[in-house]
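Heads up, one of the protein chains got dropped from this complex, but the rest are sitting where they should.
Chains: A, B and C, in written order; residue numbering restarts at 1 for each.
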């Protein structure tokens, strides 16, 4: 497993294909550093003996110890360990740990390549397993590029006025394929080793050129990462972990990019496009049952701190509001647990989370994220967004006054009070606040996407049968399905 | 195990101590029949080979096959089987299966009597186990009487102007004790074999006379059941299971009632009053993760049917609303699963659900029940509450017109349409609707009770530590607790 | 103006065409009495000097003093007086005052008949004014029959498999027309003097036979009122106004019913069908800004009383919840005021409420009604639905115990406590509860109907222009419309 230093050293070797603020820059640009700091935590903790077995796993391919972010879960316990790992690391970086994107992408590909091969006798799975062995061995981090710009939403890919609105194959040769298009909102691409590309939706036969999946190094030829970094105002004196962290999203342009054959994992098998899209999405939604509770944990802890700074932490309505974080976090976490326990072993051996539970959990989170920020704001008060800059807490002409007045609770000394307010400001009144709100709605699919998935997958027919029985329309009620659905326990 | 016929025969042997509509009546009164019909399902299904192992269990006391409603779960799987059994049976009776009250009471007593004995060397557990062997052997059904009238809410039991505001011990002798007081809102007491009494709250030392638990036959001397039955308008021609079901709640008066020693399970051990109250409440909240999903299932199915009758079942906003039932049901069910998996083996051997998950699940349900009825109403339209009586669908002078006009969807013939609307009316515009709404808020403790429990039990300190770490107030973040909390899997 | 006794005497003269519980009955049937009691309040208060000028108005047709329920408002103040009258009377009857249906129907017809005449030179307005003079002079009460059964919702009237799914003209002669069809959910038809029929939706030219409006006495030949009465359990000893009140809704069958020419107000003018449908609906939505605040007032007052009975009325979260009623009531009332002030004088002289404000107010109420019942339930506790019957509070064998235990707050004696709980039960756990919940959603059009109206009528274009200006897409922002829209003040 790599150390974070080795990871960073690898980034520095990459060709500069980031475009930020009118410049082409490399991974040493300070504006992507906060995102790199987030990723580093996933390497650092894997080295730490405390997290042995949580941040690490035993590869199902090689039997070797690997970083769990590169692992294919083999049973419910391993899915639950993934959840736990994500919650744990997300708490440390102040929210999104980012690296689960790659995890969910490799899981989706491990399953779908097998299923394509089973149907068509192709060799995608062999290619992918070979790719993954290297990925695990080198402890790589991948971004998953799924979302296309999509052009006119009322038209399918092949109907678009601009045929490049969705990424597609423009050429196939013996050595590989050439692709064109753009993937948007690709988190962590700017400091990933690899970019894994999967389709964004179901495709019809006419769309078959758009049914394509592959992986490439992030600095590959003819790949441009037009990158938007997000960070909070840098601290001069009152350093804090939250202020070191951030994120970058990239608009990834594929400009007739050549993909070598060995890195192509789907090529025109359009019937599997929806399957692969959902395998990634549903795996990612399950990952949200780890990270979203962590976001609630952070908001909860911060709200508790600021309530203390305001000396109102014992007031009943404050306590009631704070308990909403507990509800949000644990319902989502429980949905993840149920999803693991009622998951299924796929033909590839990879154990996949139950889709219903993954979706009801993710949807809840997407629906409540703004409300959770609202609670923090209610308890904190307006000062979150009117807090003078850190400089004023340092500068002689202003520091005495701010130190004097920032103290509300006699048990919370000025510096601590200032640090609490600074965290509140960073969390709720900075560009990161918007990032968490918006990613909280849309990351992994917005609530409306989960509603659509539920409406496709949920067993509504059995509910109708219950009503027909109770109404006397049907004389019998066949509930035997309830007996057959059994959880898969344990670590076996 | 008893058949439902045997159960009913036993009820008929009881002394008439029900008070309904100004009369003293026995269990043969037709107004309690709908509740008896509900209970009968728990006996009938246990006889059915399809539900072997779900409605039945192997007694941890005797090794014999027993009705699961009389069982003490020994592992997570058995807690999950309890959930499943409740959901399954609740679907069949149109909602509350009622008999879990007794289940939760015996579980609470099995644990608490052991803990009292461990501290005081008393013999409550021996007494209780003896009681329970008989209970399991005879396949009895018990109501649990917990809620006192409580008098002035701002005063503790011993401070009340009327000392009987909470049930209490008025005399102790070698043979037993004498108690006085009233328990209110006691569901199914009117057709239970036994009534199990537990305290309703924490007690201080001054309240020790109020710390009392015991069990008695429901027709015991000096026990009056002032009973309010709830049912829907009886069907004359368009018979349907839902219309056969109902519920009775009783105001149970203990008028210097003698309780034999062998049936006393707590007697002044006030320090355990809160423990016992919460053991019952939390076990019952876990049971809600079985029944409340069933209520959502029923509302979901009925809404789907009426959407079909209205021929609007494909409309996007209708689908979106219906998917809310899926979310509600499965989040609550998932909370129950997580509660089982993260439960704990108590010193008594009984496996107890995790309190946090049981409470977040129950609270969600209590918060959304009115909203779920709202959805049904939105989709159904005003006809739910203006539907002419069944007689008009039978009577010659009106039937032709109603049959003609009731048909909206050409695929749904008049009788089916009528049956659908009748179910909608029974479910959403009858006294049962109010019962489900109000019991949905308060049964097992209202959302505010779960909030209080969460505020007592949730690990808020760890959340604060996360915020302190991210703010730079604490340099280190000790998260090792996350490693220690491991699920208990399986059936072992 | 009639007295309530005269009103009742007139009802007794009517032919028995109500169908209830398998029988054909007259207006003396006790099951419709609770609805008659409601109507009586509108007559009684108009006689009372306190309400002179509020319950009464000066007819714009004759200059005589009339009951305001039969009046055509001529200015904003009169619309506001209508609101106030409805809130006032609704408070006294425990909710829906019902008689505004007729008020809204005559207002809609006064406007639409004029507009049809202006276009086609017809004489509907003359007929209608003549009809209305008699209506005002005799102080009549009319139900408005708008909602058709509608058949297949995906088809327009003329496309229906059953052409009678919407009420339509089957014959036209010199004397009048013959109509066939059914109108459903028609509140108060069973004890109205007249039934006014208006279309339920927009019609195309092919639907022109369905574009019809008229008025007939409620016991007219070939009119059947298949009636569903709703009431609460009659009181034996603890009499109370709320328990005397109720409502009946009718399924009104028109079986080739002849309508004399002078009573026909629209006949195939299909282009005005939507207009007339919305004139009634929007006027009725404005009426909701009077009655719905009254429902909130009643729920608010009852919640306050039961909080007092529970001795929890000072607790902060209880106070916060109760204040939600104030918010609901006054926002809806304010919407009605703004709707009056920004209303428009139509060509007929009738002053019509502003559609936007009428719809945002009504929608809010439809969205929150279940939630308001939820609040009452939260504060009241489970006893609302488990309260023993009144008989038990009278019968010697049970009264002493109930009187003893019902008292929680030492300041609230047993009878008062019982009366409070009885009201809570009547209001939240009786068939009337469901009626108010469901009518609260659907009466006057459900929230989705108001959303549709808003999406048709709201000036979204001006909002887009603001955004285009702020985005720099448009260089100028024309806001002059804001200057032109001026309120119409006062009584002129």
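Following the convention adopted for this analysis, contacts are C-beta pairs under 8 Å (C-beta built on N, C-alpha and C of every residue); 3 or more make two chains touch, one makes a residue touch a chain.
All values derive from a computational prediction rather than experimental measurement.
J.: Out of A:37, A:70, A:384 or A:488, which is the one that touches the chain we can't see?
T.: Spelled out, the listed residue whose C-beta touches the missing chain is A:384.
J.: Kindly state which of the options C:140, C:192 or C:423 is in contact with the chain not pictured.
T.: C:423
J.: Among the options C:153, C:236, C:371 or C:463, which residue touches the chain absent from this view?
T.: C:463
J.: Pick from A:202, A:441 or A:477: which residue touches the chain that isn't shown?
T.: Result: among the candidates, A:441 touches the missing chain.
J.: Which one touches the absent chain: A:21, A:413 or A:490?
T.: Of these options, the touching residue for the absent chain is A:21.
J.: Could you tell which one of C:231, C:333, C:393 or C:436 touches the chain left off the display?
T.: C:333
J.: Can you list, in ascending order, the chain C residues touching the missing chain?
T.: Spelled out for chain C, the touching residues are 50-51, 54, 77, 80, 84, 87-88, 91-92, 94, 238-243, 297-298, 300-302, 304-305, 319-320, 322-323, 325-327, 330-331, 333-335, 337-339, 341-342, 356-357, 360-361, 363-364, 416, 419-420, 422-423, 448, 451, 454-455, 458, 460, 462-473, 477, 479-480, 482-483, 487, 489-491.
J.: Need a quick check: the contact residues on chain B for the chain that isn't drawn.
T.: Answer for chain B: residues 315-317, 320 touch the chain left out.
J.: Determine and list the chain A residues touching the chain excluded from the picture.
T.: 19-24, 147, 149-154, 161-162, 164-165, 182, 184-185, 187, 224, 226-228, 230, 249-251, 253, 255, 310-312, 317, 370-371, 373-374, 377-378, 381-389, 391-392, 394-395, 397-398, 401-402, 404-410, 428-431, 433-435, 437-439, 441-443, 446-448
The rule is simple: only the chains that are shown with their structure count from here on.
J.: As a quick test, compute the distance in whole Å between the mean CA positions of chain A and chain B.
T.: 39
J.: Taking each chain's centre as the mean position of its Cα atoms, how many Å separate chain A from chain C?
T.: Each chain's C-alpha centroid was found; their separation is 51 Å.
J.: Residues of chain C that touch two or more other chains: which are they?
T.: 317
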